[in-house]
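With one protein chain held back, the other chains of the complex are shown just where they sit.
Each chain carries a letter (A, B, C and D) given by its place in the written order, and its residues are counted from 1.
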Amino acid sequence: MFAEFLQYMLSGITVGSIYALAGLGFAIIYNASHVINFAQGEFIMIGGMASSVLVAAGLPLWAAVILAVLLTMLVGLALEIFAIAPARDADVVTIIIITIGASIFLRGVAQLVWGKSPRSLPAFSGEEPINLFGAALARQSLWVIGVSLLLILLLGWFFNRTLFGKAMLATSYNRLAAQLMGIGVNKVLTLSFGMSAVLGAVGGIIVTPITFTSYEAGIMLGLKGFSAAVLGGLGNGAGAVAGGLLVGIAEALGAGYISSAYKDAFAFVIILFVLFFMPNGLFGKRSTERV
Amino acid sequence: MSLLRVDGLSKAFGGINAVADLSFTINPGTIHSIIGPNGAGKTTLFNLITGVYHPSGGRIRFQDADVAGLPPYELARLGMSRTFQNLQIFFNMTAVENVMVGAHLHLNPRVLPSLLHLPVVKRRDRECRAKARELMEFVGCGAYLEADSASMPYGALKRLEIARALASRPKLLLLDEPAAGLNATESREIDEVIKRIAGQGVTVVLVEHDMKMVMGISDHILALDYGRKLAEGTPAEVRQNPDVISAYLGAGSA
Amino acid sequence: MRLTGPHIGLLATAAIIALLPLTFPNSYYYDVAVSALFNAVLCVGLNLLIGYAGQISLGHAGFFALGAYVSGILTTRWNLPPLLALVVGAVLVGTLAFVLARPILRLKGHYLAMATLGIGIIIFIVLNTEAWLTGGPDGLTVNYLSVAGWTLKGDRNWYWLAGILLLTTVWLSLNLIDSAVGRALRAVHGSEVGAAVVGVDTGRYKVLVFVISAVFASVVGSLFAHRNGLITPGIGSFFHSVELVAMVVLGGMASTFGAVVGAVILSVLPHLLTSFEDYEAIILGMIMMSTMIFMPKGIVPTVLRLLRQRGGAS
Amino acid sequence: MLEISALTSHYGRIQALKGIEVTVAEGELVALVGANGAGKTTLLRCISGVQPVSGGRIRFDGKDITRMAPELRVGLGIAQVPEGRQVFGPLSVEDNLRLGAYRRHSKDVDADLQRMFKMFPVLDTMRHHPAGTMSGGQQQMLAMARALMSRPRLLLLDEPSMGLAPLLVAEIFRIVEALKKEGTTIFLVEQNAYAALGIADRGYVLETGQVVLADSGQRLLSDEKVKEAYLGL
Partner (left out) sequence: MRTMRTAGLALAMAFAATVAGQAQAADDIKIGSFVSSTGVMGYMGDQEKKVLETYVERINKQGGVLGRPLKLIVYDDGTEAEKAASFTKRLIENDEVDVIIGGTGTPQTMAAVPQVERAQVPFISLAGGIVITDPVKPWVFKTPQSDKMAAEKVFGDMKKKGITKIALLSENIGFGKSGREQSLLAAPKYGIEIIADETYGPKDPDVTAQLTKIRGTAGVQALFVFGAGTGPAVVSKNIRQLGLTEPVYQSHGVASKDFLRLVGTAADGFRLPVDGLVVADQLSSSDPQKPVVVDLKNTFEGQYKTDVSTFAGHAYDALMMTVDAIKRAGGTDKAKVREQLEKTKGFIGTDGVYNMSPTDHMGLGLDAFHMVVIKNGDWVLSD
C-alpha cells in the first residue's frame, strides 16, 4: 500500500518537476513583461531535439547540451526582438496570438530541419532504477528533480543576490521606477525571454531520456507549464514550482487511484476549483483597481 | 431628512487606515465639497459610498436604507451615480453611446427584442439618443455629438462622464475632481454646469482641489486629513480654520 | 431607412455570398465555402464575447463539440428529429455555459484564459473517453439533416443554408451591438466600474454574452455534425479553440465583419497552403505573427481606418 | 544645465504639454508649481525620457537628449524622485538603494550607502525590511535616497510632500535645502506652492500644459495671481 503510494508520489514529483520548470519559464517572462508566452513549450522541444540530434551526430553529451542551450537561448532572444517587442503595447489577446503563431512557426521549422521521428537521449547515469522503500525511482528522475531544484535555487540566488536579478524584479514591480533608476527595461525584457528559453532548453534536455522528444513534444508541456504558472499565481516563481508539482502529483494520484483515462482532467478540475475560490491562483498577489 | 448619512465609516488597506471612523451627513438639494491634501482619503471615501470598495466598518445610509456593501449597479438603481478622477470612459464607443449607457436603467433592455431590433426597441433607442444629445449639450460637450470618445480632448471627456452619470437620473451625484486638468476658463464652465445640475434638484458631492471652485459653489465643505474629519462647515468657516490651512497649504504658511 | 456602414456591409456580404458560387468550378469549392461560413457564424458569436465584451475564451471549441455531439447522439441513438436535437443541444450547452459563467467570469485576463481552456479540455477528454456514448476517438457517424421528411443533401444546398445563416447571424449581431444590451456589453469592456456606477449589472451581462456565444457555437456544432456525417473529439480540442480565437483576433476584435473575414481567411488558408507541404506550418505561423505585429487591431479595423484616413486626407 | 524649448507631449490624442520653455542653471533650485493635471509630472517624465516627446527639444549640458534612452540619461546624471514614491515594495530598503546606484559600477557604492543612512537614519533601522512596509514618509525618504545613490547632477523631485504630515513635509524641505547647499541642481515640482517657492531660486507656474508665469521664487510667492490660483483667496 505504502509502496504504491510512494510510487505515485515519485512519479508525480518527477513529472511535476518538469511542469515546474515549464511553469517557471512562463513566470519569468510574465514577471518581466506581462506576456504569456505560448511558445514556451517549443523552447523545451528545441532543447530536447537539438541535444539529441547533436548527440546522434557524435558529439559528447556535455557539448551537445551546451550547444542546444545556446541555440534555444538565441531562439528566445530572437522571438522577443522580432515578434514581441514590436507589438509591446498591443492587447493581451493579440500578443497571445503572436506567441501561438510563433509556436506554430517554430514547430514547423523543427519538423523541417529535424524530421518527424521521435528522438531520445541516453540516460545520464544508467537505466538501473533505485529501490526506495519498495518503490522504484529511475536515475534520470533524480537528474530531473535534482537539476530542477538546482535551477530553482540558482534562480533564487540570481533574483535575491545579484544586482541584475534585482533589477529584473524591480522592472516587474514597477517598470517606471526601474527606468528612472537607469535600468534598461527593454534589455531586461529581451533577457527574460533568453532566460526562459534557457530554462526550457535545460528542462527539455533532462527529460528527453525519460519522455523522448519530437517536433511536437512542446505543445503538451507548454500547456501544463501554463497551468502550473496560473495555478501558482502568475508571476510568482515559487508559485509556479508549487503549481507544477501539484499538477504532476494530482495526475499521478488520479491515474493511480481513480482513473487513468481522466488523469489530465483531474489536473484541470483542480485548477478550476482553485481559481473559483482564489481568482489569482494559490500565491498570486491581489490587485486593487484604482479608480 | 438627510439624503446620505455616513456613520463611523472605516476602510483599511493592508493595515493602513485610508478612511477612519468618519461620520457626516449630506442634505438633499445642496452642493457639498470634500477637500483635503493628496492621499487624505477623499477618493477612497467616494469608492466606499458608491460601492466600488467594501467598507471595513461603519454604516452608510442612503435615503434611510442601509446601503453599505451594495454593488455599484444597485446603488445606481437607488439613485446614486458618480464620475471618476481617473476617467472611466468607454473608449471603445462613441461619445453619445457613452451617455446612452448611462440611461441603461431606464431602457430596461431585453435580449430578444434587441436581437431582432423590434420597433419598440428602435423607438426607445431613438428617444434615448435624443436625450443623451440633450445631456451632452447641457454639460457643454455638444460639439462632440458624433465623435469617437477616444478622439476627444480631456476636458470634454470630463464633461462626458458627467453627462453619462446624469443620464442615470441620479438623486445624488458624486464628482471626483471635475476640474482637475482643466484650465481656468474650463473650470469656470464646469462651475456653471455643477450649479445647473444642483438647480435641477440633484444633490452634488464633489472632491476638488480647485479652491476657487470649492469656495465659490459649495454650500457645505468637509475637510479630510489622514482619512479623518479635520473640519466641517460653510466655506467661510472652513477657510478660517487654522488646521485646514496648515494641512492644506503646508506647515508654517498660515 | 438610412443606410449606415453596417448595413452596407451586410448587403455587400449578401452580394458576395450570392455571387461567389459563379466562380466555383466544382462542389469542392462549395465544401470549403461552407466550412468557412460555419466558422464565420461561430466567430461572429465568439466576437461578441471576446471583441465586444472583452472576455477571452480559449475553450469555445468545447461548446461547439458539445453541440455537435448532442445532435449526433440524439439523432442517431435516440432517433430524435435533427431540429429538435439542435434545440436540445443549444439548451443544454446554454445551461452549462450559464452555470459555469458566474464563477469563471469573475476571473480576468490570463486567469480567465486558463479557466476556459481547462473547461474546453475537460469536455474534450469526456468526449474522447466515453466511447459508449460518443464513439470515442474513432468518431460518431451522424445522419443527414432532415426536416419533416425532407433531407438536406448536397454541397450547394448546404452552401445556401450556411450563407443565409451567416447573414442572419451578422444581422442579429449588428442589431444587438447597436442596442442597449450591446452598449452594456461594450461598456463592460470599456470600463467595468464605469458601467456599474450607472446601473449596468456587469456580472449579469458577462454571463449573458458568454451564454449567447456558447449557444452560437452549439448551433453551428449541430449543423456541422449533420453536414460532415462524422464527428470526432478533435473538433473540441484546444487547438480548435485557439484557431477560433485566432480567427476573431486576426479579422479584428469588436468588428462583426472582422470576425467574418478572419474566419474566412483562416478557413481557406490551409487549402491554399497545401502545395507548400512541409512549409505549411511555417507559413501559417508567419502569417499569424506578422498580421498581429503590423495590424494589432486586426485586419478589418486597420483597413477601415486606413480608408478613412485616406478619405479624410483627400 | 537643462534647457527645454518648445516641448510638446501627448497621451494618446490628449496633448499634455503645449510648448514648454524652461531652463535650469547649474546649482539652482527651480520650482514648478501648478494644479493637478497641469502637466508637471508629464514634464518631469519627458526630462527623464519615460514619456515620449512629440515636439521640441531637451538639452542637458548643451547636449540634445530629446530622444535618448532613459537609462542613458541616468548615466549622464539625471535622477528623478517620482510622484507617489514608487519604491520597489517587495524589495528591501537596502536593495532599493543599491538599485539607485545601478548605473554606477564603482566600489564606493557602499560608502554612499552609509552616507544615505546617515542622512536618513530611519532607513538604516529599516535596512532589511521590505520597502512596502514603511510609512508614506519613510518611503519618501527612501525614494529620495535612492535617487541620490546615482550621484545625480540634476535631481528631479516630483511632489515630495504629497500625502505627508506637516512635520514630515518640513523635514523633506529641510533635506531639499541641504542638498541644494551641497551643490546639487534641483528641479522641484510641488502642489505645496508656499513651501516650494519659499526655498526656490526661481519658479514656474504651469497651467494646462503651458508655462503661465516665470519669476524668482519670492516674487511668485507674493504674486496675487498665484495666491488666487491656489487658495481661491
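Things worth noting here:
Just so we're on the same page, a residue touches a chain if its C-beta (ideal position, glycine included) is under 8 Å from a C-beta of that chain, and two chains touch if they have at least 3 such contacts.
Keep in mind that this is a model prediction, so the values were computed, not measured.
Within the whole complex, touches from the chain that is not shown fall on A, C. When the whole complex is considered, the residue among C:I123, C:A217 or C:V261 that touches the unshown chain is C:V261. Only one residue from A:H34, A:K187 or A:K263 touches the chain missing from this view: A:K263.
Although one chain is not drawn, the whole complex shows that of C:L133, C:V147 or C:L307 it is C:L307 that touches it.
In the complete complex, the hidden chain is touched by one of C:V32, C:L46 or C:A246, namely C:V32. In the full complex, subunit C touches the hidden chain at residues 5, 8-9, 12-13, 15-16, 20, 23-29, 31-32, 35, 128-129, 131, 136-139, 141, 155, 228-232, 234-235, 257, 261, 264-265, 268, 270-272, 274-275, 277, 280-281, 300, 303, 307.
If you put the missing chain back, the residues of subunit A touching it would be 4, 7-8, 10-12, 14-15, 18, 111, 115-120, 122, 127, 129, 136-138, 207, 210-212, 214, 216-217, 219-221, 251-253, 255-256, 260-261, 263-264.
Everything that follows uses one rule, which is that only the chains that are shown with their structure count from here on.
Separation of subunit C from subunit D in touch steps, taking the shortest path, is 2.
Of all chains, the one whose Cα centroid sits at the greatest distance from that of subunit C is D. For the pair subunit B and subunit D, the distance between C-alpha centroids works out to 32 Å.
Each chain gets one centre point, the mean of its Cα atoms, and the points for subunit B and subunit C are 40 Å apart.
Note: centroid distance subunit A to subunit B, computed from Cα atoms, is 47 Å. In subunit B, the residues that reach two or more other chains under the touch definition are 52, 84, 88. Among all residues of subunit C, those that touch two or more other chains are 193.
Per the touch definition, subunit D reaches subunit A in the complex via residues 48-50, 69-75, 79-80, 82, 86-91, 95, 98-100, 102-103, 146-147, 150.
Of all the residues in subunit B, the ones that touch subunit D in their complex are 37-40, 150-154, 177, 180-184, 186, 209-216, 226, 246-247, 249-253. On the subunit A side of its complex with subunit D, the touching residues are 163, 166-167, 169-170, 173-174, 176-185.
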